[in-house]
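All protein chains of the complex are present and in place, except for one that has been dropped.
Chain lettering (A and B) follows the sequence in which the chains are written, and residue indices restart at 1 in each chain.
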Amino acid sequence: MELGVFYILAAVIVVSGLLVVTLKNIFHSALMLILCLFGVAGIYILLHADFLAAVQVLLYVGGVTILMIFAIMVTHQLTGKKIKHYNEQPVPAGLIILSLLILLIVSITRTAFEVADKAEPMPTVAVIGRALMTDYVLPFEVVSVVLLVALIGAIVIARRD
Amino acid sequence: MIEYSYIIAFLPLLSYALIVFFFSKSNKMASGVAITAVLTSFVLSTIVLFEVLADHGPHIFEYEWISMPGLELPLSIYIDPLAAVMLMVVTIVSSCVHIYSIGYMHGDPRFPRFFSFLSLFTFSMLGLVISGTFFATFIFWELVGLTSYLLIGFWFEKKVAADAGKKAFITTKIGDLGFLAGLLILYAAAGTLNYEDIYHLIEHHQIPVIILSAAGILLFCGAVGKSAQFPLHVWLPDAMEGPTPVSALIHAATMVAAGVYLTARIMSIIVVSESAAITIAYIGGFTALMAASIGLVQNDIKRVLAYSTVSQLGYMILALGCGGYTAGTFHLMTHAFFKALLFLGAGSVIHAAHTNDIQEMGGLAKKMPITSKTFFIASLSIAGIFPLSGFWSKDEIFLSILEEGHIGLLILAIVVAGMTAFYMFRLCFLTFTGEPRNKEKYEHAHESPNTMTYPLIFLAILAVCAGWVGIPWLHHGYASFVYHHHPHHPHPNYMLMLIGTIVAVGGIYLAYLMYYKRSIDPVAMGARFKGIYTFLFNKWWFDELYMGTVIRFVYWFMEVLYRFDQGVIDWFVNFVGRFGLFNARFWQTFDVYVIDGAVNGAGIVTRWFAGGLRKIQTGAVQNYAFVVFLGVVLFILFRFM
Partner (left out) sequence: MATLEHYLILSAILFCIGVFGLLSRRNAVGILMSIELMFNSANINFVAFSKFINPDILTGQIFSVFVIAIAAAEAAVGLAIVVLLYRNFDIVNIDKINFMKW
C-alpha cells in the first residue's frame, strides 16, 4: 500500500518534472512545477514529515511559484511559441545527465546504508521548533539575515531608478 | 710679479679669444684689444726683467698637469735671464708689429682675423719662452708652427701663399719629428723633461754622453727646421708670401729665433757633447755662408731679407755651437730688433711702391724719408758698423769662435759679414737711391702713415742702442746677465774688431761702386761670372734638388703605395666587402624565410590555437555549467567507480 502510493507520487513527480523542463510554454512549465512540488509534499507526508509538507505547500506552491508566475507575467514572454526554448546543448546535456543519473543510481544501490529502526516523534513541529530555538539557533538567525538581505537585494536590483 | 709671469703669455690668448668670440666684425675693437694685450704683456715683461736683474734665478714655478702612476708631466715656468730677455724682445717686436699692422693691413677684409692670429702667435711665442719643460716647449713650439702656417697663408686666395704655408708647415714638421724623437730619448734617459732636473743630471754626469749627443742632435733638428738652417732652410724665403708684418714678427725676429732659443736651452748638452757641438757649429756656419751668397743676387726685397735672416740665424747657431752662449743670444736680441726694422721698412716700401722687385724701385728716399733713414740705420747695424748694435753682437760671435779655435769657421764668418754688408747695401742703393726705374710706381709712392713710421723709429733707436748693453768694456752688461754657468768676459780683441769693420766697409764700398756710382756694371759682372751667378740666383738649386730627390722619391713612393692600395688593399677590401655582401644576402634570405618564418609561424600557430580556444570562452553561463557537470561526472567516474 505504502509502496503503491510512493510509486504513484514518484511517477507524478518525475513526469511533471520532465514537463517542467521540456514544455515550450513557460507558463505551463510553471503549472507543472506546482504539480511537481505538490508531489514532493506528498513524499514528505509519506516520510512522516508533516511540518515540512505544510511548509512545502505554503512556501513553495504558495510563494515561490507565484513569484515565478509574476516574473513570467512581467517579462511578457509567456507564450512565444516560435522562440526556441532550448539552447544549443540539450543533446550533450542529456547525455551527461543520463550518465550522471546512472552513476548516482549505481552508487546508491552499491552503498550499504545503516538503516536505524526507530520511531520518529510525531508530530514533528514541536521537535523542530525546539531544535531551531536551541541547537540550531545560530543557523536559524543566519538564515533570517540571509532572507532579509536577499529581500533587500531583490528590491534594490529590480528597482526602477 | 715673477711668479705670475704666465699672465704675460695668457694676456694675448685672452685677446685672441675676445677677438674670435666678440670682435670678429669690428676692426677698431680687434686691433685695440690685441694691442692693449701685447702692450700690457710688454709692461709686465719689463717688470719681470727688472726682477730678474735683481735676482738671476732661475725662477722656477711648477704646476701639476699630467700626474698618474708612471707618468709625471708637470708644467713649469722657468724664468732665467735669457727668458727675461726673450720676453722683452718678443713683446717689443710684437708690440711694434701690432701697431704697424694697423696701417699695413688697413682695408683688408680679414683685418680682425689677422689681429687674432697675431695675438695667438704672441701667446704661443711667450709660452715657448717661459715654459720650463721640454714638453711644454714642444707644445708651444707646435703652436707657433701652426700660427706661422695660418699667417703665411693669410692671403690664401693666392696659390703661392697657400703653397708657401704648406711648405713651411711640412718642412718644419720634419725638424719637429727630430725634436720629438730627441725629447723621447731624453725622457727615457732622464725620466723627466724639466729643464732644471735635466741640467742637474747632466752636470752630475748621470746621462751617458752618447745618449746626450743623440738627443742633442735630434733636438737640434727641431731648431734646424724652425730656424731655417741647412738643409731645412727652403721654407723661409717662400714664407715671405705672408703679410710683411708677419714676416717681420715671425719669420725674422721671433719664431725663427725659437730654434736659436732652443739651442741655447740645450747648451748644457752642447757643452758636454763634442760631436753635437761640432755638428751644430758647422751647420750654422754653412747655412750662414750659403744663405748670404744667395742673398747677393736676389731681386725680391723680402727674399733678400729672408736669406739675410737665414744667414744671421746661421751665425747665432754657429756661435752657440762654439759655446758662445752669450754671443749667440746677444746676437739673437740685436738681430731681432734690426731685422724687424728691416722687414717693417721693406713692408713700408712695398706698401708704397706696390711691388717686391727692387729692380723696379729706386730713388724712393725722396718720397719716403723716414722709411729710408731707418732702413739705412738697420742696414748699417746688420752690416756691423761701429757703434751700432750689430757691431757688438757680431764681434761677440767672432770672439767666441776664435776662443773655441775654429779658425776656418772664423774666416767663414768674416766672409759672411762682408757679404752681408754687400747685399744689404745693394738693397738700400737699389731701393732708395738713383733714378726711379719704374716711373709710374714712383709717382704713386708716398710715405707711410704714422702707425707704420712710429714703430720704425722706435725700432731704429733700438737697432742703434740695443747693442750697447753688450759692450765688452762694460763688465756689468749683457755678459754678466745672460751666461751659461759662469759669466764670461772675453777680452776685447781689437784686431777682430778692425777686421770686421774693414770687411763690412769693404762690402758696403763694393755695393756703392756697383749700385750707386755704377762704376762697375753689375750686369757685366753677372755675365762674367755667369755660372756662379746662375747658381746663386737659383738658390743653389736647393728647391730643384729637393724636388728631384726627396719630393720625387715621395711621389714615387706615393705612386707605389697608391698602386699597392689599389691593387692589393682595395682588392682585399672589395673582396671582404663582396664576401660580406654575399654573406649578408644569404643570411637575409635565411632571415626572411627561416627565422621570420619561424617567428611568424609561431605567431600564426598561436593565433590559430587561440582562435579555436577562445570559442570555449563563450560567455554563456550554461556552457560553463555544462563543463562543471561534465567534470562532476568524470570525477565520480574515476574517483569512485
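By definition in this document, contacts are C-beta pairs under 8 Å (C-beta built on N, C-alpha and C of every residue); 3 or more make two chains touch, one makes a residue touch a chain.
What you see is a predicted model, and the numbers here were worked out from it, not measured in a lab.
Engineer: Out of B:A54, B:V523, B:V621 or B:M641, which residue would touch the omitted chain in the full complex?
Structural biologist: B:V621
Engineer: Just checking the interface: what residues of subunit A touch the absent partner chain?
Structural biologist: 2-3, 6, 10, 13-14, 17-18, 20-21, 26, 29-30, 33, 36-37, 40, 43-44, 46-49, 51-52, 55-56, 59-60, 63-64, 67-68, 70-72, 74-75, 77, 83-90, 93-94, 96-98, 100-101, 104-105, 108-109, 113-116, 118-121, 124, 127-128, 131-132, 136, 139-140, 143, 146-147, 149-151, 153-155, 157-158, 160
Engineer: To test your reading of the contact rule: which positions on subunit B touch the chain that is missing from view?
Structural biologist: 614, 617-622, 625-626, 629
Basically, only the chains that are shown with their structure count from here on.
Engineer: Under the touch definition given earlier, write down the residues of subunit A that touch subunit B in their complex.
Structural biologist: Interface residues on subunit A, with respect to subunit B: 87, 89, 92-93, 96-97, 99-100, 103, 106-107.
Engineer: Flag every residue of subunit B that touches subunit A in the complex, lowest number first.
Structural biologist: 620, 622-623, 626, 629-630, 632-633, 636-637, 640-641
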